[in-house]
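Shown next, in structure tokens, is the structure this report addresses.
Excluded from the complex is one protein chain; the other protein chains are retained at their positions.
The block that comes next holds chain A.
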Amino acid sequence: MPTVGVKRDFLFNALGRTYTDEEFDELCFEFGLELDEITSEKEIISREQGDSKASGASDLILYKIDVPANRYDLLCLEGLVRGLQVFKNKLEAPRYRRVSPDGGEPQRLIITKETAAVRPHAVAAVLRNITFTQERYDSFIELQEKLHQNICRKRSLVAIGTHDLDAISGPFTYTAKAPGDICFRPLNQTKEYTAIQLMSLYKTDSHLRHYLPIIEDKPVYPVIYDSNGVVLSMPPIINGDHSRISLQTKNVFIECTATDLTKAKIVLDMMVTMFSEYCAQPFTVEQAEVVYPDGKTCVYPELAYRKEKLSGEFVNRKVGIRESTDRIAQLLTRMCLLSQPTGVGDEIEVEIPPTRPDVIHACDIMEDAAIAYGFNNITRTTPLTYTVANQFPLNKLTELLRQDLAAAGFTEALNFALCSQEDIADKLGKKISETRAIHISNPKTAEFQVARTTLLPGLLKTVAANRKMPLPLKLFEISDVVLKDESKDVGARNSRRFCAIYYNKTPGFEVIHGLLDRTMQLLDVKPARGEGYHIQAADDSTFFPGRCAEIFVGGKSVGRLGVLHPDVVSRFELTMPCSALEMDVEPFLGFTAEVLLTHDVPMQETFKHQFPARSQSRPALPSRPPTTKTVFGDMSSQAGLEALDGFLADRSYMEGFTASQADAAVFDAIPSPPPRAFCHLRRWWSHIKSFQTERARLPPAKSQFVLPPAPPASDAGEDDVDLFGSDDEEESTEAARIREQRLADYAAKKSKKPALVAKSSILLDVKPWDDETDMAKLEECVRSVAMEGLLWGQAKLVPVGYGIRKLQIGCVVEDEKVGTDLLEEAITAFEEYVQSVDVAAFNKI
């Protein structure tokens, strides 16, 4: 936010009254300014250079006022006063007029085609018969500087040159020349320099050196000459000394050269609207002609007044007030937006002056009405928006885990996501190329070279910074690391990790291992191979050889734990043994019934209430970025399966962390159960198979993994999905056709599959009458029961007491065909042997 320094007494003089500091602060607040500091020149010098230098400086009170970044019309005393006076209803906003020179031709600025290579635009105007005082002059210079720093983006977009018109004679030529061919005496210098010499002269200039890079590497430098070959300026670096303005200057020629014409026009309008106040004819500006290389002539300054119409109801509705149309027009007029009701309904016509280029939409006008009304006079209301809150499941899990990890005796650390390459690679005994780290192109220090790919270095650095604390140190962190991931639109994704370390005189592997067991307990994962979790020895250069294990959950690796390698410990300036654990959290998310929010956006639009498009045809993008979609090729081929197996090696699902239609689609594309050799694929395949009943309810796929059969005519690359294609009629028919085709394929596949049959496993207790019952015969009888969908399993005799034994026999039944009642009935029918039948266990398969 730019800050404008104004002398308090001049300000109050111009405002026509005095204020206390508090009163003025209040006025600023209301108007959207901020009285940032009350100081004096003396105070500033004494603060920056010491008291001795300040002794001669002025004691006058200075107000430093923060101005919103889009209000260029408030960047000088003149504009501030005008804005506040109009706001306080003490002044009517002036009307700025462009006039022709009294008798004679307007000044001309001719642009040559050479400028196209470096700085193609220029605009110009003349302030005629201006009267400068020291104050006005200072303000004039200061405004140029403020504009240069803000809207001109440090002169890169626009550079302003102001000249004493009486020292030069038009027409002027704006051209571009090789640096060696430009030679002139620059402002405040006593001799002439070539542009090349100037560039080296200003290399050490604290102010000008910042602008050198704008043109430094260009083959030609921009330069403006008058009709006698006098150099006015070499934008955006420096003006010529010959045409410098002074307090005595009467007629000022202003030129703005630019790479952005819109901004050049705004800047010129600002300069002339602010200072035409001091012309013999206040608020008039003498026009100048700019002739383009193609012969076209434009007249500047534009000083365009634009008219907008809006309804009073719009303002009331958006702000939340109930004001009459007249009153709203008055409010807007106080913001320098001259407004009046048109008489048609509640319509208001608003005139946007050239000083307000920030007003580009009705909402800007609405805001001004709200400011004039007073933000703090608006009634605060509660919206009736009804919503049900959901937590982001990953954060919910993280929050719950954090609590219990602290309860397990570990203290939470909070480390930076950015770090040096060394932290995540060399110090951990890894190569940076192995880390999948993203790299920052413009780090100011080595601390910001990469985003961390592991939480471990942060925890080790925390320990190193807290070596004075009593041992043991037990720390953990659950936070995100960033990994490159080509499947994402930006090519990278976050991954939530849990990391813990134990630092003591002994390595304490058992402590970290115990924490793993506790964590798994918290996550409801049992210690077991297969579905549960287990650890097994692994090699990892970060850890001490033979002291590292990999953590497997459901057969999938989720992280590692172990005793850190002594070299790693030393590189983090630590002296004690240390054990650590780091694992992924996301695999434990599980399935949630809530709607899952992700930041992945759909790449194809589906919305129904589409805003009326203004243009019917949308041009295609100039460049088509390569697609990153993963397509694995033919799933009936070995190569296709192999690719998919690799893809699934570290993923649970095709997309994200839950099953989706993407999984279903790829599943369908695999003709037969994959061979055992593809363990990842097989694991995934079995898992997805279990979704068969609810697959219709799975969330839709976000990206395409399986191609529909290619139409024979198409010779497009197999794996090139055209995501930036235009959506014209022909292609949408094609898309529809493909969709139909896929649906048909899917239906066909589905019909071929046998319908899934619900089955149960039942364990029956069959009790005999007494100890003399022939149990072999009894079993034979039971097994003789035969029904469709009934399969007998193993049986054994279990002692009940007094020498009596019961028969325990298992069977598998199809739920739809065999009921337990039916079974019991059939067995008790052998009443000679059977006293009773009970269901000991019943499990759905």
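In this text, a residue touches a chain if its C-beta (ideal position, glycine included) is under 8 Å from a C-beta of that chain, and two chains touch if they have at least 3 such contacts; residues count from 1.
Here is the rule we use: contacts and distances are computed from a predicted model.
Engineer: The hidden chain: which UniProt name fits, "phenylalanine--tRNA ligase", "Roadblock/LAMTOR2 domain-containing protein", "Fungal lipase-like domain-containing protein" or "PIGT transamidase"?
Structural biologist: Record says "phenylalanine--tRNA ligase".
Engineer: Consider the whole complex, including the chain that is not shown, and state which of A:56, A:295 or A:383 touches that chain.
Structural biologist: Per the contact definition at the top, the residue touching the missing chain is A:383.
Engineer: Taking the entire complex into account, which one of A:494, A:692 or A:761 touches the absent chain?
Structural biologist: With A:494, A:692 or A:761 as choices, the missing chain is touched by A:494.
Engineer: Where the complex has a chain not shown, which of A:399, A:510 or A:815 is the residue touching it?
Structural biologist: A:399
Engineer: By the contact criterion defined above, which parts of chain A meet the unshown chain? Give residue numbers in ascending order.
Structural biologist: These residues touch the chain not displayed: 1, 29, 31-32, 34, 68-71, 153, 157, 260, 262-263, 317-321, 358, 360-364, 366-367, 370-371, 375-376, 378-383, 385-392, 394-395, 399, 402-403, 405-418, 438-444, 447-448, 451, 458, 461-462, 464-466, 469, 473-474, 476, 480, 482, 484, 488-494, 496, 597-599, 601-611, 614, 618-619, 621-623, 625-628, 723-727.
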